[in-house]
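Heads up, one of the protein chains got dropped from this complex, but the rest are sitting where they should.
Our next item is chain A:
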């Protein structure tokens, strides 16, 4: 074909076709991909269900605590459990995990303590003090900051020949940031063991994805980096879990991959956001029908592996866990300005020494 024959419109029209949305369970819990389902044990599925139920219960509990003024501002995760917890459960303990501010409780399932999660929203440095063997970035508030840092770890994994990956979570709007592209582009060049998960919940606070990019899918952004991407139903916990596991194996052998989860947050962006300003109740109701807890719950109930009593137990357990964590949080020693100063440099320079002395004296009074 010659340039004189090329219809520019047709070039774009096929982009999205390359990225169909895969699922394993449909909205009612019927299996649509038996081969994928057969590769996952009942124990794994029950654990997945327990985890997303825990997450939903915790989300509701934390919203309540926030309204009571017991916790700081909170970015709810309700609706995104399949995407968040399906990803983190697919990881090995030695992998590196890079979550965002919406994934704080997801981070708890990787090794952060619940008290730390509470402290994170309150604002205390102890929220981010991890033991040396916890391979996790503290939840990052920089949109696009997670894939681009995880990229460095993922390159290191390849250089060291380690059979582990770095997995980053980011939102749809993070793909508007140049750093998202730099992350996947560098990862491609260095064959990095990176799984960059994009949680496409349709909105960057109030701005819809259609206004973030002309691209019909976010997965197709990987094309520019020359790396594979897949798009999955992010309300299907089994699809996310299966896909991230498969992506993990791929990344270890071959290099980076992008996974786009089509998901939705049922709640506001944060507790100070009013989503009624930018989306309709009807839209929310439509997405609620796709609830990850319904479909996996139905599937497991059918197999006799799940019942409502289990849900009640988990809700009770979460109530107790939250109570304990809240009490621990309250007992946490208050922060001193001198603590901050001491954490600035490995070796304290003169200005820091002077200021520590000043604040020590002030705070002792």
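Keep this in mind: a contact is a pair of C-beta atoms (placed from the backbone, for glycine too) under 8 Å apart; a residue touches a chain by one contact, two chains touch by 3 or more; residues count from 1.
Here, contacts and distances are computed from a predicted model.
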Looking at what's absent rather than what's present, what does UniProt name the missing chain, "ABC transporter permease", "Oligopeptide transport system ATP-binding protein", "NAD(P)-dependent iron-only hydrogenase iron-sulfur protein" or "Pyruvate dehydrogenase E1 component subunit beta"? "Pyruvate dehydrogenase E1 component subunit beta"
Quick one: which of A:6, A:64, A:224 or A:344 touches the chain that's been left out? A:344
For the chain left out of this view, which of A:32, A:156, A:223 or A:271 touches it? A:156
Looking beyond the chains shown, say which of A:47, A:109, A:126 or A:301 touches the absent one. A:126
Identify the residues of chain A touching the omitted chain, counting contacts across the whole complex. 96, 125-126, 128-130, 132, 138, 142, 145, 148-157, 159-160, 166, 178-179, 182-183, 185-186, 189, 339-340, 342-347, 349-352
